[in-house]
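Let me begin by presenting the structure, written as structure tokens, before commenting on it.
Left out: one protein chain. Kept in place: all the others.
Showing chain A:
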Amino acid sequence: MKDLLPILKTFRKNKVSPLLLILQIALTFTILVNAIFMMVTKENELIQPTGLSESQLFSFSTNLEGSDEEKHAALDTDLADIQALASVESASTITSLPLTNWGRSLAVGLTPEDEDRVTHAGYYGSDETVVDTLGLRVVAGRSLQHNDVVHKYFDGHTASASVLISQDLAYKIRPNDWSSVVGETIYVQSVPQKVVGIVETMKSPWRFWYAYDMAVISSVKEHYEQSIIVVRAVESQREQAMSEVHQLLFKKPARQVDNFKSFEQIKAENLQADYAVSQTLKVVIAALACVTILGIFGQARYTVLKRKKQIGTRRALGATQGDILRYFMIENAVVSLLGVLLGTIVAIIANIYLVNYFGLTSVPSDYLISGAIVMVIAGQLAVYYPATTASKVPPAIATRAA
């Protein structure tokens, strides 16, 4: 590190160029670290599991005609016919599905009183097949049973008596002992419901909702004019199952089928905007990183060209090629380190401000540390070529006219 002291002394005399570069690195570092954190948070949201057997599921809505009894019978016939197909593992009627942005939200509490409300939750009405069809995992208690299930034209939660809830909802109700919620009575929109089981993951229909992780599955089959059916195909036979179900449905007269989609399609449509934001962020991050690296490269190259005679003089006075290379690499490392140090301080101050005033999540220290390491390495890579060029400046240039 014999060059460190002269480098620092040089900075003292010639402050502007290194200071500008330090500020550029600091600013880039702050923006990059925050942008990467936002992107990773967004990406994690996008890949967050729904708890469903996504690759096997598809759903649609279909019309039911006639009186309540006729609708009920038609729905059961449809389900039985679909269930009978060899490519189908299970089929259920359900009032909505996660990520569809359509459904009902209900208040959940431990008493009927509004002021005792614990949270809200996404509401689903379905039957005893729902756990198998959606591929849910019961982590406490039991699944819904045939005896639990009631029929209702609409507003099923007012009729059902047994519910499954998501583990996150159970945790919200009783953080210290979430599994003990099984067997308890909770009040869904002030209607008492007995919790018979807890499923590991079940989301509400709205991803941006604060209670996205909270869900209640009531044991009620709603046979509304447009009922939703969700089908779980046999592993890797979903396309065939979709085709067969489609044909089956249209064998019946006056049939209307809408939103006939695989779950991936539902998910992709839901995530489309966020995916675009994430991709844009990636492009911005890449562009910013490139601009910074090119900035460092340009600055180093300019410095080498400007100091060509000085480099030749150093070589003439005994510096080896390695000495020159090392000098420029250390000079850049010092600038990069000062830049990331300043950037870290700015990022921490900005974080405190964002957390205090906007309630945003603060950037974890891991991001700052790895960001600093990456920034210094990127700086070293950017300066390597100009530094190599500098090391090849012939010593004879010292005696030639500038």
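The working rule: a contact is a pair of C-beta atoms (placed from the backbone, for glycine too) under 8 Å apart; a residue touches a chain by one contact, two chains touch by 3 or more; residues count from 1.
We adopt the following convention: contacts and distances are computed from a predicted model.
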Next on the checklist: As a check of understanding, state which of "Ion-translocating oxidoreductase complex subunit C", "Carbohydrate ABC transporter membrane protein 2 (CUT1 family)", "Response regulator" or "Putative ABC transport system ATP-binding protein" is the UniProt name of the chain not shown.
Outcome noted: "Putative ABC transport system ATP-binding protein"
Next on the checklist: Tell me which of A:Val304, A:Ala319, A:Leu338 or A:Val363 is the one touching the absent chain.
Outcome noted: A:Ala319
Checklist entry - Hey, which of A:Ser55, A:Gln83 or A:Gln310 is the one touching the hidden chain? => result A:Gln310
Next on the checklist: Counting contacts across the full complex, list the positions on chain A that touch the omitted chain.
Outcome noted: 2-3, 6, 9-10, 13-14, 309-310, 313-323, 394-396, 398-400, 402
